[in-house]
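The structure is given below, and queries will be raised subsequently.
The complex appears here minus one protein chain, its other protein chains still in place.
== chain A ==
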Amino acid sequence: MLPDEILDQLSREFPCRELQIQQLSALYSLSLPSAPLLVAHGLTATGKTSIIRSYLALSGIPYAIINSRECITGRHLLERTVSSCLDALDEDEGGPIDRRPYARTENINALLVHLQRMLEGSGKFVLVFDGIDKQREIPPTLLPALARFGELIPNLSIILITTLALPYALHKPGVPHLHFSPYPRSSLLEILSLDPPKIFLEPPSLEQYPDYTLDAAAEDDAWLWNRFLGTVWDSLSKHAGRDLISFRNTSMRLWREFVRPIVEGQFGTRDFARLMVNRRHLFQGEDAILDRIISAPSQASLTQNGVLPTTPGKTVMKRKTIQHDLPYYSTHLLIAAYLASYNPSRTDTTYFMKHTDKRKNKRKVHTTHGVTKSKHRRIPRHLLTPSPFTLDRLLAIFRSLLEGPVPQVADLYTQIATLTSLRLLVRVGGVGSADPLDAGARWRVNFGWEWVRGLGRGVGIEVGEYLVGGVDG
């Protein structure tokens, strides 16, 4: 393909990136000599990977891309580099290369030797390290060494793709950088309007609307989508999730809900203003910008009866820490753990010591006397981070919460271990020892006030009554 054709095609595919594409074509072409090293940097979803990949594919220069996301260790990166290069050369030269000399690539030197041998006598080759700044277990010398490969192997060009520019890490001055700048609003809108989604999943029947052709529909889609994008940006994505992919996800999440009144025939396709008023609640909650595994149940069922959901953030309320019931003693263990985390240990005697008259030392929430009396208004305890406690303290509180005696069975320890693997309890101290119930170990709870209160009510314990300082509301 001719250079101009390549440029044309790429610019059509990736609008708003003309500058970068042009620079790429200037630096890497079949006929002209190429830069030995280039750092392409930019924030996520600025098109670095896709544009460089597409460009190299079109340019006809043999190349290999090594994605650091897929390399688990530094060594892994080296091995994958060699085999990717071999694969690329195989394809380029038509015949399989003898791979025996390349069996092991243990260090950066070996990589250099292998590459030298491989590329000897062949043409130009571009090696791209994508996301090299995120590489796991990377040896500190790797980047500076890679930066010099281009000098040692004349027909090799290396492109490093990173998030930030690498002014010092390469220990080499004068490295050309190619910046992929973040897209401004106008560019984002332009890019996303390349491919507008449909308003009508099934086109309206031709008999009923004979003049609503596919072309007309596409035109409507594009028109509405464009205005919709603008609204989404201004109300939501401008503030959070500004990159292209987040913006696209947010928009796609809202789109079907947004156009539903049109599909149901309530508004016309160009009735943007009235549609906006009708659907304004969509742009008020934060649900759309949060990524979810389970897509939020469509609000269709809610709005069908003509009632608009009043509080868009409602889903947050129904969250639960655990869905199934816990065994009786596990529940008590968790409550005891919560109290051990949030009460200072010096108050334990006041709150949990059993009197001879068996009266429980509950404190009413708003007692006038007691520890809370201080001139300054304190932050309620349950809003602070939990502090660690020892196992015996947990067990002591646990026993004082229960009316009758509990046998010291091993089941109790099993439960603590289970709750730990559920991450409801977290072990903070004594991590070094292998014994999970080591007496020196310390623990912390990993759940909040709301939940433990519910848990307590399930077994008839009002947790707030045992909490030093009480809880308001």
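In this section, a residue touches a chain if its C-beta (ideal position, glycine included) is under 8 Å from a C-beta of that chain, and two chains touch if they have at least 3 such contacts; residues count from 1.
One rule holds in what follows: contacts and distances are computed from a predicted model.
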Matching the hidden chain's UniProt record against "Cullin-2", "Origin recognition complex subunit", "Actin-related protein 10" or "Anaphase-promoting complex subunit 11" returns "Origin recognition complex subunit"
Residue in contact with the excluded chain [from A:Ser50, A:Gln266 or A:Thr414]
A:Thr414
Which residue among A:Glu18, A:Glu70 or A:Glu151 touches the omitted chain?
A:Glu70
Touching the left-out chain: which of A:Ala57, A:Ile322 or A:Leu384?
A:Ile322
Based on the whole complex, identify which of A:Gln9, A:Asn249 or A:Asn278 touches the chain you can't see.
A:Asn249
Across the whole complex, list the residues on chain A that are touched by the chain not included here.
67, 69-70, 72-73, 75-76, 79-80, 82-83, 86-87, 98-100, 102-105, 136, 245, 249, 290-295, 319-330, 390, 392, 395-396, 399, 407-412, 414-415, 418, 421-424, 438-440
